[in-house]
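So, chain A:
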Amino acid sequence: MNSGSHHDHHEDTLAWRIQQATGVKLAHCYQCGKCAAGCPVADQMDLPPCQVFRMLQYGLPEYDKRVLESEGIWLCLACETCSTRCPQEVEIPKVMDFIRGEALRLNLAHPRSRDILAFHRAFLDSIEYTGRLYEVGLVADYKVRSRHFLKDVMLAPKMYVKGKLGLLPHLIKNRRGMKHLFKHTIGKG
Partner candidate 1 sequence: MEAVIQRAKELLEQGEVKAVLGYAKGTGSARRPHFARQAGQLDKLVMDEACVQNLAVYVTKHEVKKLGKVAVVALPVTQRAILQLMAERQLRDGSLAILAVDDGAVKELDSASALEEHLALKAQVLNAKDKASLADLEAMDQGQRWAYWQKELSRCMKCYACRNTCPMCYCDHCTMDCNRPQWVPVASHGIGNLEYHMVRTMHLAGRCVECGDCGRACPVGIPVHLLTIGAEETVHELFGQRAGHKAKLDYALSTFKTDDKESFIR
Partner candidate 2 sequence: MSRIGVFTCHCGENIGATVDCVKVAEMCKDIPGVVHSVEYKYMCSDPGQRQMQEAIKEHKLDGVVVAACSPRMHEPTFRRAAGDAGINPYMCEMANLREHCSWVHEKGEATTQKAADLIRVLVEKVKHNEPLHPIKVPVTRTAMVIGGGVGGIQVALDIANGGHKVVLVEKSPSIGGHMSQLSETFPTLDCSQCILTPRMVEAAQHPNITLMTYSEVEKVDGFIGNFKVTVRKKARKLDEHLCTGCGLCIQKCPNKKISDEFNEGLGTRTAIYVPFPQAVPNKPVIDTLNCTYYKTGKCKVCEKMCPTNAIRFDQEDELVTLDIGAIVLATGFKLMKTDAFPEYGYGKHKDIIDGMQFERLASASGPTSGVMKRPSDGRSPETVVFIACSGSRDRAKGVPYCSKICCMYTAKHAMLYKHKVHSGKAYVFYMDIRAAGKDYDEFVRRAIEEDEVKYIRGRVSKIYEEDGKLIVMGADTLMGGEPVVIKADMVVLATAVQSNDRSEELAQTLHVSYDSYGFFAEAHPKLRPVETNTAGIFLAGACQAPRDIPETVAQASGAAAKVVGLFSNEELTREPIVAVVNRQAAPVYSTCVGCFICQGACPYQAIEQEEIMARSGEVIMTLARINPGLCQGCGTCVATCRTKAIDLQGFSNEQLYAELMTL
């Protein structure tokens, strides 16, 4: 017996790739706007979440590109307010995660995402080499990557005084295991 679901899959669309990777079906979104209404950063986004979904629903290359190039996708805080309240139970942050990955893969990430990306990369590098987050190293690395050398120069000494900044990294014992872990996940490329 056939399931009867033999629609054409537009494999070249972002919507299809999202469904494959996250299981989220874009068609579930009926554009009620509740996500945008509750999103703490919607007013800063060039495309609020419901607009991102609207564009993806078309399945047209020019709209997919606009989504991938948007700044808004980098502002999502993954606070899950939208998905918690979504009447259609769409896991929006999961989709945002995936779109960001695609934007990077296709070299379409918004220029202003550079800082955010620099932070995340520095974060992961830190744990790849030490196993745990080394905050001083992270901030230094971030500064180099983002070229915001002067950012937070005032905060660090205060934190140090309060005993909140360790100058030496915490190293875990099995650092080779950590390298192995990165190699077999993000490093699979």
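A word on the picks: all candidates are chains of the complex that A comes from, given by their letters.
The rule is simple: contacts are C-beta pairs under 8 Å (C-beta built on N, C-alpha and C of every residue); 3 or more make two chains touch, one makes a residue touch a chain; residues count from 1.
All values reported here derive from a predicted model rather than from experimental measurement.
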item	value
Options 1 or 2: the chain contacting chain A in this complex	2
Residues on chain A engaged by candidate 2 in the complex (per definition of touch)	1-2, 4, 6, 30-39, 42-43, 48-51, 81, 85-89
